[in-house]
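Before any comments, here is the structure.
With one protein chain removed, the remaining protein chains of the complex are shown where they sit.
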Amino acid sequence: MARTIRIQSEPFDTAVETAILTEGRADIGAVVAFTGLCRDEGGRLAALELEHYPGMAEAEIDRIAGQAESRWPLLGLTVIHRFGRISPGEEIVLVLAASAHRQAAFEAASFLMDYLKTQAPFWKREHLKDGTTGAWVEAKEADDRAMERWA
Amino acid sequence: MARTIRIQSEPFDTAVETAILTEGRADIGAVVAFTGLCRDEGGRLAALELEHYPGMAEAEIDRIAGQAESRWPLLGLTVIHRFGRISPGEEIVLVLAASAHRQAAFEAASFLMDYLKTQAPFWKREHLKDGTTGAWVEAKEADDRAMERWA
Amino acid sequence: MKLVYFAWVRERVGKTDEDVELPEGIGTVADLVRWLKGRGEEYSYAFENEGVVRAAVDHVHVKPEASIAGAREIAFFPPMTGG
Partner (left out) sequence: MKLVYFAWVRERVGKTDEDVELPEGIGTVADLVRWLKGRGEEYSYAFENEGVVRAAVDHVHVKPEASIAGAREIAFFPPMTGG
């Protein structure tokens, strides 16, 4: 199965990544693309800064991707997670899941996002519009609960 | 809320549709894009032909979109459904759901697909590789059950 | 009143649409189907299993017991297979 995992500071191109996953194939019936974007939190934020643990981030996402592949009949999986300074409106994360049928693609993409939120070694901190450095974003209990759905 | 609904024979460009939905905004944190593609069913199919009920197709999808907007806090919704002859590997349907958070975007896109499958007036027939016209695709009980999840 | 047909219902009836003058006493979709089935083999074939064919009155899905009073366009079609 085509599995692509990348951690990068540069933006990604969802159309290119989707084409790589589907080109020349006629067995894929469903592709779910999840894109996570940086919000400005009502005008409060100038940027989010994403710190990550190089090496472990790739290993952990690879492990989560392997779990998704063993749970659903996937035909392709792409996870790209950015790090560094990201402005409101910019993309942070992309998950692509391809399958013959929609249910597997939807569930795998949702599962991957819940795990990325709570298990992948990334940390966000806020940079405020007034030029100051804001707080580290706190982990949300709702994200832990979302992950527990899959246990 | 930005709501786009189109029934067309031409292909669509997911990147363009996504840009229209998100451009210049900083309140969207999650975009889920579902793409449904024509499969060749193990090499058996030359094409799918999609017949639709003009007028009702738009009205019904608009009604379903309205339901999705009242159930989830969406910031944008796009549904494009093609008709006519579609070859394996080509796109049939696109659903884009944008929201501040991922759960609403995932659920709304999944809901819309379940409803499109069972409630939107489209009918698929197979064209076989041997040049003959195959059968009309039969509705699946699994799709009805998937829709009942949302009742 | 305009009747429209789709997919294999259209193929069995042998036309995409038609205008009909209904006799007195046809009040519901079920009444209309019963009347159509008396018009010829192509109709009795199309509606041979009444539980399968779906109907819409003026672009809205309806049940067999729905009234057709005042309807402009009534459509008959198989279960949908879009998406």
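So that you can tell them apart, the chains are marked A, B and C in the order they are listed, and the count of residues begins at 1 in each.
The criterion applied here is as follows: contacts are C-beta pairs under 8 Å (C-beta built on N, C-alpha and C of every residue); 3 or more make two chains touch, one makes a residue touch a chain.
The model shown is predicted, which means the values in this text are computed figures rather than measured ones.
Novice: By the document's own contact criterion, which visible chains does the hidden chain reach in the full complex?
Specialist: Displayed chains contacted by the hidden chain, ordered by label: A.
Novice: Which is it among A:A46, A:V93 or A:A108 that touches the chain not included here?
Specialist: Only one listed residue reaches the unshown chain, and that is A:V93.
Novice: For subunit A, enumerate the residues touching the unshown chain of the complex.
Specialist: Residues 36, 50-53, 55-56, 59-60, 81, 92-93, 113, 116-125, 136-139 of subunit A touch the chain that is not shown.
Definition applied: only the chains that are shown with their structure count from here on.
Novice: Calculate how many whole Å lie between the centre of subunit A and the centre of subunit B, each centre taken as the average of the chain's C-alpha atoms.
Specialist: That gives a centre separation of 23 Å.
Novice: Report the inter-chain centroid distance for subunit B and subunit C in whole angstrom, where each centroid is the mean of the CA atoms.
Specialist: It comes to 26 Å between the two C-alpha centres.
Novice: Taking each chain's centre as the mean position of its Cα atoms, how many Å separate subunit A from subunit C?
Specialist: 48
Novice: If you look at subunit C, which of its residues touch at least two other chains?
Specialist: 83
Novice: Please set out, as single numbers or ranges, the residues of subunit B touching at least two other chains.
Specialist: Within subunit B, the residues that touch at least two other chains are 36, 113.
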